[in-house]
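A single protein chain has been removed from this complex, and every other one stays in its place.
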Amino acid sequence: MEKRAVFNNRLLPFALIAPQIVVTIVFFYWPASQAVWQSFLLQDAFGLSTSFIWLENYIELFRQPDYYNTIANTVLFSAAVSLISLSTALLLAVMADKPLRAAGVYRTLLIWPYAVAPAVAGVLWVFMLHPSLGIIARWMRAAGIEWNPLLNGNDAMIMVVLAAAWKQISYNFLFFLAGLQAIPKSIIEAAAIDGARAVRRFWTIVFPLLSPTTFFLLVVNIVYAFFDTFGIIDAMTGGGPAKATETLVFKVYADGRLGGDLGGSAAQSVILMVIVIGLTAIQFRYVERKVNY
Amino acid sequence: MVERKSIGNVIPHLILWIGIAIVAFPVYLAFVGSTHEPSVISNGQMPITPGPYMLENYYRTVFVGTSSTTREPVGTMIVNSFVMAMVIACGKIFISILSAYAIVYFRFPLRMTAFWVIFITLMLPVEVRIYPTYKVAADLSLLDTYAGLTIPLIASATATLLFRQFFMTVPDELIEASRIDGAGPYRFFKDTLLPLSRTNMAALFVILFIYGWNQYLWPLLITTRDDMQTIVIGIRKMIVTSDALTEWQLVMCTVMLAMLPPVAVVITMQKLFVRGLVETEK
Partner (left out) sequence: MAGVTLTDVRKVYAGGFEAVKGVNVTIPDGHFCVLVGPSGCGKSTLLRMIAGLETITSGNVRIGGDVVNEIEPSERDIAMVFQNYALYPHMNVYDNLAYGLRNRGTPKPEIETRVREAARILEIDALLARKPRQLSGGQRQRVAMGRAIVRKPKAFLFDEPLSNLDAKLRVSMRVEIRKLQRALATTSIYVTHDQLEAMTLADMLVVMNAGQVEQIGPPLAVYEKPATTFVAAFIGAPPMNLLKMTASEASAAIKGNGIGVPADGGIVGVRPEDLSLSKDGSRPEGGIAFSLTVNAVERVGPETFVYAAPPTGGDMIVRVPGQTAPASGEKVTAVAPREKLHVFSADGRKRLSA
């Protein structure tokens, strides 16, 4: 893993790597450690004195029913977004994997939503699902379905889930398609000759062989749902109504806006850091195993 | 393969077109919305077909701005987004390729430490450290500046890793031949490594440009002045809470304009885009 041939300059490498290290330390490690440090502190109302209170902030967090509500929201949100987005993308990828003539066109037509900002995706879906002026909302009313995401927490959650899942379909589609195309055709043919028809082939052969890709995408989708969806929630519901769509990331932002509880806000940040480090670690350790053919 | 006739090729095409429709529908509706009168929209009477007001709406959006609050015309916002996206994309590539070069082709004390320092930042997206990072930026007087928008996001572990991985596959014979020819590190980099890295740089550029253009949380915090907003933030600010005042048709115009550059980049550089996605996830 090492290059055999290198240059011998003494100072040049430091100069080369300095910009990145400097930015990294100033804007990554310093703030991160600040957050960790502050999470152990309690500031009084005027910011005049601080005291070291160890894990009190964390314990306090876990005493608030609000926090559990937020955790529940985040888990539900991630699960729903991942499930909807992954299954839709898988279906589309399986359909696109056949030797169709317009395969390249289909791919182009399905991957461009990746370029849409989450916040913009949120605005697009709000426009469709807004209770008074959204087209889909109107259709639902005409069909007799009650729909008001401004007042109904469940409706609001459905709305943000749809927007978040919609945006992620193209990314998942791309990777599923690549995964499907990596399965040797002869294995599929062998399965067909072995008496397995299309549906059975999919569940007994294709899906198991796709599992590294599926697992990888699952982790990526969960990270996406936890962190990248801030824009969606801010643009669509602002965490409401009544915190029905407040996720962990949003809560950090919202609580910090109000000011006041610096320690609690820092504690929330640290918890999020631990979660993301855990997810990334899982991704690196377990997802790198590839199936040999 | 011989398949049952009933399935044939119809179902895959059908499902794919339904998928494409689902994917395109929200954007289509946004386009429709950008061509109608505000009252038609607010009354919930907007039809599915486009209306006659396209040119006026877009003109107002780009040059005049919304009237509900003193918002900037979209032209300024597009410039801000563009600057942010370009600086972030180019900056990330520049910094990362130098770092990868240093790590791979030189030996210096703390080399591996530096590598891990960079690598670990993969695990810390800006969303988990927003307020402390904001405070640092504020202390450095970076609020409401292009520097503040871009520099905190510019150190990229992903790009560094990608370049490092790529450099490891470059045969040792190239650098040895280079040295025999009397080239030092600068010449080797400029004449050999850089040309070889072009495709990777282009692929990364696509991904990073989109990343920079679509940033939301960070610009939200660091810019307060209207004329420094990016277009994504601008859209958000246009949606005033009491929606009777929101001028939806202008919002939709802005949305269309906000999507145009990144989508155009993805579609025209599709191969590079796909390559960039796949390479950065290895």
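Chains: A and B, in written order; residue numbering restarts at 1 for each.
Please note the rule applied: a contact is a pair of C-beta atoms (placed from the backbone, for glycine too) under 8 Å apart; a residue touches a chain by one contact, two chains touch by 3 or more.
Bear in mind that the values here come from a model prediction, so they are computed numbers and not experimental data.
Asker: Out of A:Leu151, A:Ala190, A:Ala242 or A:Val274, which is the one that touches the chain we can't see?
Answerer: Checking each option in A:Leu151, A:Ala190, A:Ala242 or A:Val274, the one touching the absent chain turns out to be A:Ala190.
Asker: Identify the residue among A:Arg10, A:Arg200 or A:Arg257 that touches the chain left out of the display.
Answerer: A:Arg200
Asker: When the complex is taken as a whole, what residues of chain A touch the one chain not shown?
Answerer: Missing-chain contacts on chain A: residues 184, 186-187, 189-197, 200, 204-205, 208-209, 291-293.
Asker: Which parts of chain B are in contact with the chain that was left out?
Answerer: The list for chain B reads 1-5.
The rule we apply is simple: only the chains that are shown with their structure count from here on.
Asker: Round to the nearest whole Å and give the separation of the Cα centres of chain A and chain B.
Answerer: Inter-chain centre distance comes to 16 Å.
Asker: Help me check something: in the complex, which residues belonging to chain B touch chain A?
Answerer: Touch list, chain B to chain A: 1, 3, 7, 9, 11-13, 15-16, 19-20, 22-27, 29-30, 33, 41-44, 46, 48, 95-96, 98-99, 101-108, 111, 114, 117-118, 121-125, 127-133, 135-137, 151-152, 154-155, 160, 167-168, 172, 175-176, 179, 184-185, 188, 210, 213-217, 220, 232-233, 235-236, 239, 243, 248, 251-252, 255, 258-259, 262-263, 265-267, 270, 273-274, 277-278, 281.
Asker: Of all residues in chain A, which touch chain B in the complex?
Answerer: Touch residues, chain A against chain B: 1, 3-10, 12-14, 16-17, 19-21, 23-32, 34-35, 38, 88, 91-92, 95-96, 98, 100, 106-121, 123-128, 130, 132-135, 138, 166, 169-171, 174-175, 178, 189, 192, 198, 216, 220, 227-228, 230-231, 234-235, 249, 252-253, 256, 265-266, 269, 272-273, 276-277, 280-281.
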